[in-house]
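Right, one structure below, let's go through it.
With one protein chain removed, the remaining protein chains of the complex are shown where they sit.
As written, the chains take the letters A and B, and residue 1 is the first residue of each chain.
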Amino acid sequence: MLAYLSRRVVLALLTVGAISVLSFVIIRLPPGDYISSYIASVSMSGGFVSEQEVQVLRREYGLDKPVYVQYLRWMGMVVQGRFGVSLEYRRPVSEVIGDRLWLTMVVAIAAVVLTWALALPIGIYSAVRQYSLGDYIATFVGFIGLAVPSFMLALVLMYLGFKYFNANIGGLFSGEFDLAPWSLAKVWDLAKHLPLPTLILALAGTAQLIRIMRANLLDELSKPYVVTARARGLSERRVILKYPVRVALNPFASTIGYLLPYVVSGSIIVSLVLGLPTVGPLLLRALVAQDMFLAGTIVLLLGVLTVVGTFLSDLMLLWIDPRIRLEGTR
Amino acid sequence: MAAADQPILDVRDLRTYFFREEGTVKAVDGASFEVFAGRTVGIVGESGCGKTVTAKSILRIVERPGRVVGGQIYLRRAAHNGQASTVDLATLDPDGAEIRRIRGGDIALVFQEPMSSISPVHTIGNQMVETVQLHTGLGASAAREQAIEMLRLVGIPKPERRIDEYAFQLSGGLRQRAMIALALGGHPRILIADEPTTALDVTTQAQILDLLRHLQAQEQMAIVLITHNLGVVAEMCDEVVVMYLGRVVERGPVDAIFHAPKHPYTRMLLRSIPSIHAQVRTKLPTIAGSIPHPFNRPRGCPFHPRCPDFMPGVCDQNEPELRAVSESQAVSCFLYGAP
Partner (left out) sequence: MRWRFRRHKLAIVGSIVVIFFYTVVLFADFLAYAPPTESEAQRSLLAPQGIHWVDHGRIDPYVYGFTGRRDPLTLKRVYTLDPTKKISLRIFAHGFPYRLFGLIPTDRHLIGVVGARTEDTLFVLGTDEQGRDLWSRLMYATRTSLIIGLAGVTIALFLGVLLGGISGFYGGGVDTAIQRVIEILRSIPTIPLWLGLAAALPNDWTIGQVYFAITLIISLIGWTELARVVRGRFLSLREEEFVMAAELAGSSQVRIILSHMVPSFLSHIIAATTLALPAMIVSETSLSFLGLGLRPPAVSWGVLLQQAQNVQALAISPWLLIPAIPVITVILAFNFTGDGLRDAADPYGH
């Protein structure tokens, strides 16, 4: 168990390291440095940056030092929660991101949960009633989920909603709650708006997971321990739900590690189409406007949160699979 | 108690077919035998002759597309008032409550591979307590006590610790013992052991067979031992049933089968056992040919293409019936009576 845990922790740390380097590359890649872009942006809007201010900024970001020193300094600032200043908004990046980051995670996690909630029973049904009408329907819907990119699905649904119900089905809040402070009513409003984007994001993953669960379970259903469980007098329902489903759950659970990054990725584009107040549209604006500190920070935070989510799912795997839990104690 | 000379399990002309798209496989096609309390019946035959399907048919757990299509499986059960009643398992609803009470409660099954026959993600105890509770109605802690007792009975050391372990934490021999304990959870009167020792090394094999004999004496259990190992049969069984391609070709007491085999197939099976009395460097006789493909069952007696005593015009035209050749021995062969 310790070996598994330490392997996971090291991998998570390495991944965070890789993400931070890539985020830094994104920040550094455009020509010119941050300070000159900052000065240009401020003076373009009629402001003025004093020479002294420039010196302070240059020293803080270490722009006169080699690249790796700049990276380390940036990391140092990030660890303290200082992400720099957005060029476009001229406010601290953390303020600009605000609620959007965790709204992104709410949408992504809701999508992962929904993916599971849909894929598990459908996958079980498809395997137990192999070649039944329901199995064919599940396979067909699976192919659709596989073939229609989530942003296209969002587009089509938006169009249908607009055309036939004359309603904007996007967004995460009704107009009156958009800027309102958090309250129970606002949370309820969020809950009412969540299902559609969640469903759109979940469809592709669900299609994949149904296939995985079906294949796993079909493998397990013919194993001797299922026959013995039956021979012990258990009801068919109990036999299937307690034994093969439980065993097939393990490889299924490990897919969550790839599901979360996938859903977070998808949420960026879907958010744009549906106009969700997540970091997606913000990231795009920042990238188009070359507001690199904002963009880099979003990439970094999204990556780190995804790694944390994946790590938590690894812990869950540890909990459900005794073979990993008892590794090395045999 | 029912009279000792009455069988507790009486299988008559059992037929289990698999309806596949390529055609129908007659996995069991007329199997008849009797099982008596406290005695052991061995079912022998080459792999693919329908031994395992017979076992599954008795418990009515044949997987689709297989189905019990004919015959009777009479089980005598002791009722509360001391009167014995008889049920025909072949007529029960395979998903019904009654057959589920019989599975594990009256008839238990032990499989060949203990590793894959126990769930890899549940503890031994979890599965045992479940079985005990299902068949005895005991509370959780009482059931656990009984499960520990059962593990002790099958000779697992430190059962109160082992009960919380997983199958992959046990050695092969202990795993098979745990598997037997698991099967005994509902105090069955009949134990069907399907190749219980095949996956074990020789020493462990002997230990497991000892254990089975010991349990049989203690619990007055009937054992149906499915095996292709004739040595195990000679050591363990009272009666022997020889199967070939889903049919019983010969049955009788173990002495009769070993010393006066009647069916050519039985004779050839026996001749293929290595003997310590045999001359060194002589070739061990084998049975010519191989088992026909299940879709291409030969016409007439299914053994005729491999039979040394094949009678053209007889064996390939008619199917022999199982008929008595002595008081206790029966054989299905035209050598002992024309069609």
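One rule holds in what follows: a contact is a pair of C-beta atoms (placed from the backbone, for glycine too) under 8 Å apart; a residue touches a chain by one contact, two chains touch by 3 or more.
Nothing here was measured: the structure is a model prediction, and the numbers come from that model.
Within the complete assembly, A:Leu146 is the residue of A:Leu146, A:Ala180 or A:Leu312 that touches the hidden chain. Checked against the full complex, the candidates A:Met213, A:Val226 or A:Val299 give a single residue touching the omitted chain, namely A:Val299.
Residue in contact with the omitted chain (choice from A:Leu5, A:Val141, A:Ala253 or A:Leu284): A:Leu284. The chain that is not drawn here is touched, among residues A:Ser23, A:Gln70 or A:Ser86, by A:Ser23.
Note that of A:Leu57, A:Met77, A:Ala253 or A:Ile269, the residue touching the chain absent from this view is A:Ile269. Where chain A meets the omitted chain, the residues involved are 11, 14-15, 18-19, 22-23, 25-26, 29-31, 131, 143, 146-149, 151-152, 155-156, 158-159, 162-163, 168, 170, 215, 257-258, 260-262, 264-266, 268-269, 272-273, 283-284, 287-288, 290, 292, 295-296, 298-299, 302-303, 306-307, 310.
Just so we're on the same page, only the chains that are shown with their structure count from here on.
The distance from the centre of chain A to the centre of chain B, each centre being the mean of the chain's C-alpha atoms, comes to 54 Å. Those residues of chain A whose C-beta lies close enough to touch chain B in the complex are 222-225, 227-236, 242-243, 246-247, 250, 320-323, 326, 330.
For chain B in complex with chain A, the touching residues are 56, 59, 61, 63, 95, 100-105, 108-109, 111-113, 116-123, 127, 130-131, 134-135, 166, 168-169, 179, 182-183, 185-186.
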